[in-house]
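The other protein chains are all here in position, but one chain of the complex has been omitted.
Going in written order, the chains are labelled A and B, and every chain counts its residues from 1.
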Amino acid sequence: MSDKHTITVTVNGHVYTDDCEARMTLADFLRRQCGLTGTHLGCEHGVCGACTVFLDDVAVRSCLTFAVQADGARIKTVEGLAEGDELNTLQKSFQENHGLQCGFCTPGMLMCATELLRENPNPTETEVREGISGVLCRCTGYDGIVRSVMAAADSRRDGVSESGSIS
Amino acid sequence: MTTTEPQSTKYAGKPQPGIDDPSLLTGSSTYMDDITVPRMIEGAVLRSPVAHARITRIDVSKARELPGVFDVITGNDLVEIAGEQPVIWYPIPEQRIARAHALATDTVRWVGQGVAAVAAVDRYVAEDALELIEVDYEPLPVVADLEQALAPDAPKLYEDWPDNVSGSMTLTAGDADAAFAEADVVVGASFRHHPGYGCPIETRGCISNWDVFSGRLDVWLGTQSPNLARELFAQVLSLPVSKIRVRTPEIGGGFGLKFDFYPEGVIAAILSRRSKRPVKLLEDRQESFVASSRSRDMRHDFEMALRSDGTILGLRGTAYGVLGGALGTVGAGPPWASVLTSMGPYKIPNQELTLKAVMTNRSPYGSYRGWGVPKGNIVHERLIELAARKLGMSRIELRRMNFPAPDEFPYFSGAAFTFDSGRYADCLDLATSAVEERGWNELQREGREAGRSIGIGYGFHIEPGAYGPSRVLNMVGLDHSGFDEVYVRMDSAGKVTVLSGQISTGQGTHTTYAQLVAEGLGVPIEDVTVVTGDTESCPYTGYGTGGSRAATLGGAAIVNATGRLKAKILRIGAELLEADPEDLELDNGRVSVRGAADSSVSTADIGYSAYRMLNGRLPESETPTLEEVDVFDPANMTTSYACTALLVEVDRQTGAVKLLDCLQAHDAGVIINPLLADGQLAGGLAQAFGGGLFEEFVYDDDGQIRTASFMDYLIPSATDIPPFHFYHQETPAPHIPGGMKGLGEAGTIAGVSVVGSAIDDALSDLGVTVCEFPMTPPRLLELIRAAQSGEATT
């Protein structure tokens, strides 16, 4: 009774067309069919947030979406964050502020924080904590992560005042 | 903040960001599940749905017929090839050791015990096949918890045992009975830490490739202890160690949980051998609650005797380790360590400490960061606060007056550990002045005036690290060693590679090793590569990456090897520069004559001379190549310590506790990397707050776990954890080159009892005493109600 579909998704600007069973999650499609293993699976039931990706510009949990539902969609994963060979502002900030240890939650944390800063470029610490509360980190105690997100917001603000636009 | 003089170092002691971070931040690193090897298929394990039963029938025929299935095995298939799962810790003399095979053969003794396994084209199909396996269970009476296990008429897990007690032992110092008889004050309580687990966000996994034709077993394993795993694979599968290779990919968090040696590695090996394909077997989150080591589960009935002036005279009590249906890799090790550390940092001349290890129909007990010590900490920190209350003394002063003084070190604790060095009172002062500085006392006063229940908790902990002197570990019952070996190699281009048997689980082993080498040699940190995680190329480490060993033992070995390598580099430099080695220095990758910078050669020149153009460049007396090996077996363990303070608010109507702020004054000897060190402390504290307030395996009377999802097993999120502030003092470990002490477990040890202390303080007008963890809102509300209605709470 396996129900196969052929889907096409654009991930980080590349077009992928492949077959998948209806039941294959988007996370597994990205990891297994597209070879994009940066998106992690920590629970497969929608709580840990490690699998967070952008689906048509909105951060979602890719373990709770079937790949077939993403047919035709534009997806961005952690592999698509860096700017050329350089880490982006948020990634740099995570490195400088020790916003990661094992790195397993990090892809989800980065995607979640990217959306948070897009919607709220000047978050308070409380807003950052609430904003990332849907991604579980077991290593850091969140201290470094909160600092990283706050610092990224700061440096983007500085970037705005210097260049007049958000990079 | 540090209380020691800043040293003029380039890398050591500096907040160097993680050298692996860029790949972790871009999704380009490789974790267990990211690996695909050619011809690989995927497995899944069928687990017992009941806690205690005899298996009367297993029919796998339908599963075998499912398209895409390669093989299905049961326990009976497995025992044809594999022996029982190993136990490496035997701390209790004459303990009855209950071992189990990786798959149950006739009896299941916990929910989640493996009964069959499938290898299929992918995990989806493998899980489909599990649903087609038919098993009949004949139920046996369930021993669901400790109290049931100890009841006089309890059903027995093992028919030929007299009861459910696997073993017991008593450690004594002085004369506890006499001390209690002469005491002015005795305080006591029953402390309960409910079960939880390490819960890395990456679950466990492996890929096993057992090639029967070459006789080689090639394993990718998400483990903290690759050398140990290789030994144990050899033991269980009767293979020569030399035919086994264990590699570790990037590890998504370990926390001790990935130290232990699990059935799945053996199951995957057997599936691979039979199907002649590499088999990936990953634990999913739901399985993890029954398949990964259960930890923390203990009860401590302890009491402390004091003189009216506050001098502690004695400590005695019984600790119950709630073991599972069979022993895990570390047996009763963690419960034993809880007893060994139950006197904490205090001088207690008279001790009588009993450990009872008890079997129940729960999953096997195993390792989790802190390894028993968090519960030792609950015993001494809760009791000392009870004593302070009863004596009407300051809880700070009572602690201080019972510390060993700095000149009393090395200090024998009375049970097993000798604490190497310490300035405990200074550390306490550092914390209390930080509390004052941060305005907590003021906040508490104001809060109370406004009717808020604000509390400040204190806790002092000791952390045994650098496990441990090999012969001592053997003597106390470890069937393994504790030394560490390292290779430091400069290549022909003058760049450095460090090879270690330790591995990195996110704690920064690679970064700190690179710092030590760059500092020790005088080369840029970019020139250092750290290689770990392959038993075929990396050296041997006893034990593994656990017991706060990486920075202490691996670090010491690196300091030693690097020192010798530098001397050789300078000797070669002396030949090239026609100078005396004594007059040379090595800095930023160049060997130069001190005071004459224009007279210098690069490490590339040195490498060229040691590997390629020896003639006229390498001194005749030197062997070619630039490599030093060091094996470091410590003379003693290290004991780091800290004073932790926690600010909380309690909602008296709901029992909810909000963590507002946290600080810790810490001494782990010499700190290699303060940025990473603080990260370790914060992460550990957050885990402890999870154990203190949120995380619990809840079982029903049938031994079913009712919290087997992230919806019900509650690891703290960013909104549950307070900000952290760390203060360091550095008292070097005298016997460790480099002076480092362990710090990986500090947070988990410190963070549970301090939650109790803070809640008690918030409710000091009621006289509540928190003795049970996690202290959930319903539990706390019950304590509050009892106190309000005048009932005693302890």
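Quick note on the criterion: contacts are C-beta pairs under 8 Å (C-beta built on N, C-alpha and C of every residue); 3 or more make two chains touch, one makes a residue touch a chain.
Quick note on the criterion: contacts and distances are computed from a predicted model.
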Query = Which of the following names does UniProt give to the chain that is not shown: "1,2-phenylacetyl-CoA epoxidase, subunit C", "Cystine transport system permease protein", "Xanthine dehydrogenase family protein subunit M" or "Soluble hydrogenase gamma subunit"?
reply = "Xanthine dehydrogenase family protein subunit M"
Inquiry  = Of the residues B:197, B:210, B:302 or B:694, I need the one that contacts the missing chain.
reply    = B:694
Message = Just to verify: which one of B:172, B:286 or B:529 makes contact with the chain not shown?
response = B:286
Note = Contacting the left-out chain: of B:238, B:418 or B:709, that is B:709
Query = If the hidden chain were put back, which of A:60, A:75 or A:90 would touch it?
reply = A:60
Request  = Identify the residues of chain B touching the omitted chain, counting contacts across the whole complex.
outcome  = 123-124, 127-128, 131, 284-286, 653-654, 656, 694, 698, 706-707, 709, 711-712, 714, 716-717, 719-720, 776-778, 781
Request  = Extract the touching residues of chain A with respect to the undisplayed chain.
outcome  = 1-3, 5, 21-23, 25, 28, 44-46, 49, 52, 55, 58-61, 63-66, 68-69, 112, 115-116, 130-131, 133-135
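Here is the rule we go by: only the chains that are shown with their structure count from here on.
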Averaged-CA centre spacing for the pair chain B and chain A, given as whole angstrom = 29
Message = Per the contact definition, I'd like the list of chain A residues that touch chain B in the complex.
response = 21, 23-24, 31, 36-45, 47-48, 50, 77-79, 81-82, 87, 91, 94-96, 98, 100-107, 110, 125, 128-130, 132-146
Key: chain A partner contacts - residues on chain B that touch it in the complex   = 17-18, 20-22, 24-31, 33-34, 124, 199-203, 250-255, 284-286, 505-508, 675-676, 678-679, 682-687, 709-711, 715, 717-719, 721, 723-724, 747
